[in-house]
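With one protein chain held back, the other chains of the complex are shown just where they sit.
On to chain A.
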Amino acid sequence: MKSLWKKYKQNKLVQGILLLIYISITSLSLFMAQKSVTAFLLLLSSLLLLYFTNFKNLTKWLIAGIVLVFLLPFTASNGDAYQSYMEVATLVGIYISMALGLNIVVGMAGLLDLGFIAFFAVGAYTYGIFATVQASNFMPFGTFPLSGESFWLFILIGCFVAALFGILLGIPVLRVKGDYLAIVTLGFGEIIRIIFNNLDRPVNITNGAMGIPSVTPPRLFGIDFLYPSQFYYIVLVILLFTIFTVRRFEHSKIGRSWKAVRENEIAAQAMGVPLVRTKLMAFAIGASFSGMMGVVFAAKQAFVDPTSFTLLESITILVMVILGGMGSVPGVILGAAVMTILNLQVLTEVTSWLNQLNSTGAFSIPDALSPSKMQRLIFGLLLILFALYRPKGLLPAKNHVYNEKELQEGSAKENKGKQEVMPDHSQIEKAQEV
């Protein structure tokens, strides 16, 4: 058995064939079945299988692209549950982006932030206010709602406004550390939500607790985006952008300075890393991912109200990061996907299954104990289990492995170059003799 596993781990061909079989079976069953969550989830998890193959990065991205862009939407489109699957997939994408943003702040820079959902709210309200008549209450010029074409611009605006809020939050907050930072950010998250909740007087900006209804849908080439199956593609593009961005930063001067600050502030500063700037950059970049997704969320729901941005949401995203593996990009992606699916699919499925049992009278369970109401309990249990048995998460963070041979050669080459520039003494002596 073990040797078989070893062979599998080394043989790319076998991996490829198995992956192909797996993807074909799951997508075929998703295509044939009228409504099978299992098939849908199994097809999604083919990406995990893909992650563990030995293929080149480019190959992996290509295969993932084919599965996500064509296979998943196409095979799901055959059943009645098409839109609900796409809704789940869209939300998974939104949460992954946010978790990746929080991962920069918490995982890489080591700043515990319990109010992260605030930046999502800022993005959502930015679009929500201007894509409805709401803005005409306080804007002296312009006609509102803005057209659906403005949505694309608003993704950028949401990104910048959230980054700005990240910096505004950062400036006062960075004087405190550790537990205090957590408390202050928690307060900030709540303050933002309460402000949005109360900003209907004296000037009605956010429409308060009533929320902002009928947000204009995005529009491209005359087509309105109304269904989850359409938003899915918007989210996919932004998600791809976030993953690439995080990857770039992670292995650069900036990512290293985040980690250095996390590991030892005093040593980082002594090495020339500016503390405040580095932390603010983490806050701003992390927040910007959330801001973009906030804009998408507002457009997708066509409705924005403060109840979407509670402390529980901030905690949920934090749990995704911790579960997946703090500082680990693949880990956080997996953590966010698992948590979102657990939340949206598994818990609701189990609930409806229990309800069925209830109605047939086979089994009775009080309403208060229905699994979808025990979300917090389940998160809590998961956290405890992970803290005990897998403190570094599902896929723990790994350091970049540098190619020793390449560096050796580079070093040797440079040394040789130096010697040629500076002739050694024997040559000088010879020259003098001549």
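A few comments on the model shown:
Operating definition for what follows: contacts are C-beta pairs under 8 Å (C-beta built on N, C-alpha and C of every residue); 3 or more make two chains touch, one makes a residue touch a chain; residues count from 1.
Convention: contacts and distances are computed from a predicted model.
Taken from the listed names "Coenzyme PQQ synthesis protein D", "Branched-chain amino acid ABC transporter ATP-binding protein", "ABC transmembrane type-1 domain-containing protein" or "Nitric oxide reductase subunit B", the protein name that UniProt assigns to the chain not shown is "Branched-chain amino acid ABC transporter ATP-binding protein". Among A:V92, A:A131 or A:A268, only A:A268 touches the chain left out of the display. If you put the missing chain back, the residues of chain A touching it would be 245, 248-249, 252-254, 256-257, 259-260, 263-264, 266-275, 281, 399-402, 404, 407-408, 410-411, 414-415.
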